[in-house]
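Yeah, one chain of the complex is gone here, protein chain that is, but the others are all in their spots.
A, B and C label the chains in the order they appear, each numbered from 1.
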Amino acid sequence: MLIVMHHKAGQKQVDAVVRAVEAMGLQAAPIPGSERTAIGVLGNKGYVDDSTIRDLPGVQEVIHVSKPYKLVSRDFHPRNSIVKVGNIEIGAGRRPVVAAGPCAVEGEEHILRTAKGVKAAGADLLRGGAFKPRTGPHTFQGLKEEGLKYLAAAGKAVGLPIVTEVMSPDNVGLVAEHADLLQVGARNMQNFDLLRELGRIRKPVLLKRGMSATIEEFLAAAEYILTEGNSQVILCERGIRTFETATRNTLDLAVVPLIAELSHLPVMVDPSHATGKRSLVPPMAKAALVAGAHGILVEVHPEPEKALSDGPQSLTFQGFEKLMKEIGGLSSFLGY
Amino acid sequence: MLIVMHHKAGQKQVDAVVRAVEAMGLQAAPIPGSERTAIGVLGNKGYVDDSTIRDLPGVQEVIHVSKPYKLVSRDFHPRNSIVKVGNIEIGAGRRPVVAAGPCAVEGEEHILRTAKGVKAAGADLLRGGAFKPRTGPHTFQGLKEEGLKYLAAAGKAVGLPIVTEVMSPDNVGLVAEHADLLQVGARNMQNFDLLRELGRIRKPVLLKRGMSATIEEFLAAAEYILTEGNSQVILCERGIRTFETATRNTLDLAVVPLIAELSHLPVMVDPSHATGKRSLVPPMAKAALVAGAHGILVEVHPEPEKALSDGPQSLTFQGFEKLMKEIGGLSSFLGY
Amino acid sequence: MLIVMHHKAGQKQVDAVVRAVEAMGLQAAPIPGSERTAIGVLGNKGYVDDSTIRDLPGVQEVIHVSKPYKLVSRDFHPRNSIVKVGNIEIGAGRRPVVAAGPCAVEGEEHILRTAKGVKAAGADLLRGGAFKPRTGPHTFQGLKEEGLKYLAAAGKAVGLPIVTEVMSPDNVGLVAEHADLLQVGARNMQNFDLLRELGRIRKPVLLKRGMSATIEEFLAAAEYILTEGNSQVILCERGIRTFETATRNTLDLAVVPLIAELSHLPVMVDPSHATGKRSLVPPMAKAALVAGAHGILVEVHPEPEKALSDGPQSLTFQGFEKLMKEIGGLSSFLGY
Partner (left out) sequence: MLIVMHHKAGQKQVDAVVRAVEAMGLQAAPIPGSERTAIGVLGNKGYVDDSTIRDLPGVQEVIHVSKPYKLVSRDFHPRNSIVKVGNIEIGAGRRPVVAAGPCAVEGEEHILRTAKGVKAAGADLLRGGAFKPRTGPHTFQGLKEEGLKYLAAAGKAVGLPIVTEVMSPDNVGLVAEHADLLQVGARNMQNFDLLRELGRIRKPVLLKRGMSATIEEFLAAAEYILTEGNSQVILCERGIRTFETATRNTLDLAVVPLIAELSHLPVMVDPSHATGKRSLVPPMAKAALVAGAHGILVEVHPEPEKALSDGPQSLTFQGFEKLMKEIGGLSSFLGY
């Protein structure tokens, strides 16, 4: 429920509404705007009887939000949010960022070499997986804590903030200690305990869309994080599961401008997982930026043919350099 | 990798192979059969060089399994597995079972009343959710531990084992204390830490298929549980996500006989979540049994129109009694 | 638009409404019921201003139908329709029928041999394709007119009515000359010119659901046929296209009872195309009947391993006989 106050309503009237909401056993979150204040009501289970509130002085309108998210919504927070990762700002009006690196951290040497390669080509963040969610238990599951440390060291060595996945609530503390941006993978988009735990830390979160998640479910998943107090969330489209098997997933690029309409949070795109095919990554990376993405995640591997996972979708250093130059050619169009 | 021994191979030869496998840093799981022994090899990451094994005495064949599951596979374990929940046996050759109850435990009275109702009509298990995964954080999330206790008490009162969902590794111990069968919901099918934790307990697990999980991914998820040592797993088809919105999900009933070909584990079907529509539950429940399901899960609520969740797909007591009678009419066809 | 008359309204009042509708340039289709008459209004493009009709004597209610079908709807035609194919009646309250035969008619001998085989096992109709829609132009496209004649001759020889596909408006006349039931394939479900042409003949039509057609689109496609005057239409679920590749399509069995709620037309199920796998056909055939299907279509081939198309999903004579016996075991449950 959203309570919209008259533009002339004073602080006293806002306070009175907040008290009335709390008297109903609900939380009130005042959202001051340039013209008027709105008050978000949280904690209600289903429909709330608004009769005691509608008639309070200064109340202009009571909107019953049927969507499963509020804090994430642009209605609640009309201005674009900027998420800061290390020294980098991500969001509308900022230069789009490029996170690059291998699917999995395979060793100390391996990640350092990759870090140098992507840094040299102009990447803004270093990506790499230490905890790897794999379909079956009998395949490489990542180097875990060891990999995390190698990744952090490589990031520091080349001066790039790092982004890496966290798979379980128990590991949030550990990963947050090392990572600059914590990634939730597609399989965990509705791992609600993990989301809640990430809502309690003070590091930014990159939330990937689930394989068959609607946009409404995607935004509602982000709502879990914001509700716990962490509003530093970046959404990431990475392809959805459809009948088409010619590509690994189907990149749903139209959601980039759609999310920008519905939410104030930044959006990034992962063309590597979306397509699963090296040759399709550069065109989709560029298309994502032109569609309005605030950044992209690209898999890069020194020797893709030897990669422990996702080799076929990883760019070589050379391929990544070429892509970065092409993206440079879009800079004036993109306005930075 | 699966090592098939000659039917004349003796225990000494089997032991030698096991030692050779372990010398490679892998685990060996001997699977004695009526005619010959097979030895499952676990722990390998990708392809294993089998040259040192292939030539050992008594080895007939080395099969490189490309599927992401082994223990779950019928190749490894040709005989049907029977899973015991309380005193009830579930699986091939047993009378199919019916688990019934509300989507969510709403209170002490509510669940006891429902338990009596479904018991009277002939249910074999009592189902009910205490921890509820919900799309957004602002809706009813279940009564949690309190609900779990109410459910367990109601089950005891009427003499029915209970099945309920567990959502996080941290809660496995708590839920296992009360529940006879622990359910993993569709959203958590690939919550690998949860699966591993469930692999370490001694209670049976009901694993629901993810909304967009292929059968291969479904079986591979079960493999996580078996790999940790718990082979008391029941698979549950509950509808997949497709373009069709006339039903809540699309019940993929053909996977019931398909899973029976690929795996030795029992399969149940949840026609309530699959269809989302009360009137479609009875025909799909009966169809599921005829297709070979070893049991069904049906949502029943004393007053569906007042249910805190899933009212439109819940049967009334009367509707459930009618369904149970119709199922009785299939008993001779189903051979029990 | 649907005009519902008072139960006391007389023929004169009905006639007056019909004239008023026609004066608006629309068609009126009176639907006499046991209690009251309803008048369907056809031919409107979008919303119709009902002010001139609402106030006419005898009019009880004017319902603006937003669904893209009317004649097909149970609201318009509450009683179940029975479709007659040869001497066989198909629909609610009748013994469910079995159509069997090869995917394609491969020759005179071949189809006669198959006809004898399926007749001996108890089939009610002989199916077989003469005009074959194939993904690419370089594969066997059917024996066409020749195949049609072989099929008709085989049907006559064993005394079974035949069902076969028609792919183009130009061929409707030819196919109608030979076939007892004309099939529209999944790819042509929205070939509107073909549907209209089939609406003008006096033979029954079997309309298969499109690969990605919603139930609403499916019923709207049938509406094209009924609108032209042919109400002898049987709907056929044959699996939809989803992300799952373990089966050829995903059999959406829940639509069988759903269609029975929405429409008065009979429904059949094709478990062969739905699953694409011989071993899954019998369980799905039986499940379909228990779910309420008024008949099934099963592919049977004397030598499936030599079939020019769809061999892997065709039953042998032996497999078909076994299935027919199992279906017999359901007869008392199905109430015939």
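As a convention for this text, a residue touches a chain if its C-beta (ideal position, glycine included) is under 8 Å from a C-beta of that chain, and two chains touch if they have at least 3 such contacts.
Since the structure is predicted, the reported quantities are computational estimates derived from the model, not experimental observations.
Novice: Touching the left-out chain: which of C:Thr164, C:Thr227, C:Ser272 or C:Ser314?
Specialist: C:Thr227
Novice: Thinking of the whole complex, not just what is shown, which of B:Thr242, B:Thr275 or B:Ser309 touches the missing chain?
Specialist: Only one of B:Thr242, B:Thr275 or B:Ser309 touches the chain omitted from view, namely B:Thr242.
Novice: Using the document's definition of touch, tell me which of A:Val21, A:Ile88 or A:Ala288 contacts the absent chain.
Specialist: Residue touching the chain left out of view: A:Ala288.
Novice: In the complete complex, the non-displayed chain touches which residues of subunit B?
Specialist: Against the missing chain, subunit B presents residues 212, 241-243, 245.
Novice: Under the stated touch rule, tell me which residues of subunit A contact the chain that is not displayed.
Specialist: These residues of subunit A touch the chain that is not shown: 212, 214-216, 240, 242-247, 250-258, 261, 274-275, 277, 279-280, 283-284, 286-288, 290-292, 329-330, 333.
Novice: Considering the entire assembly, which residues of subunit C contact the chain that has been omitted?
Specialist: 42-46, 67-70, 133-140, 167-170, 187-188, 190-193, 196, 211-212, 216-217, 220, 223-224, 227, 241, 308
Throughout what follows, only the chains that are shown with their structure count from here on.
Novice: Based on CA centres, what chain would you say lies at the far end from subunit C?
Specialist: Computed centres place A farthest from subunit C.
Novice: Can you check how far apart subunit B and subunit C are, centre to centre, with Cα atoms defining each centre and the answer in Å?
Specialist: 37
Novice: Taking each residue of subunit A in turn, which ones touch at least two of the other chains?
Specialist: In subunit A, the residues touching two or more other chains are 212, 241.
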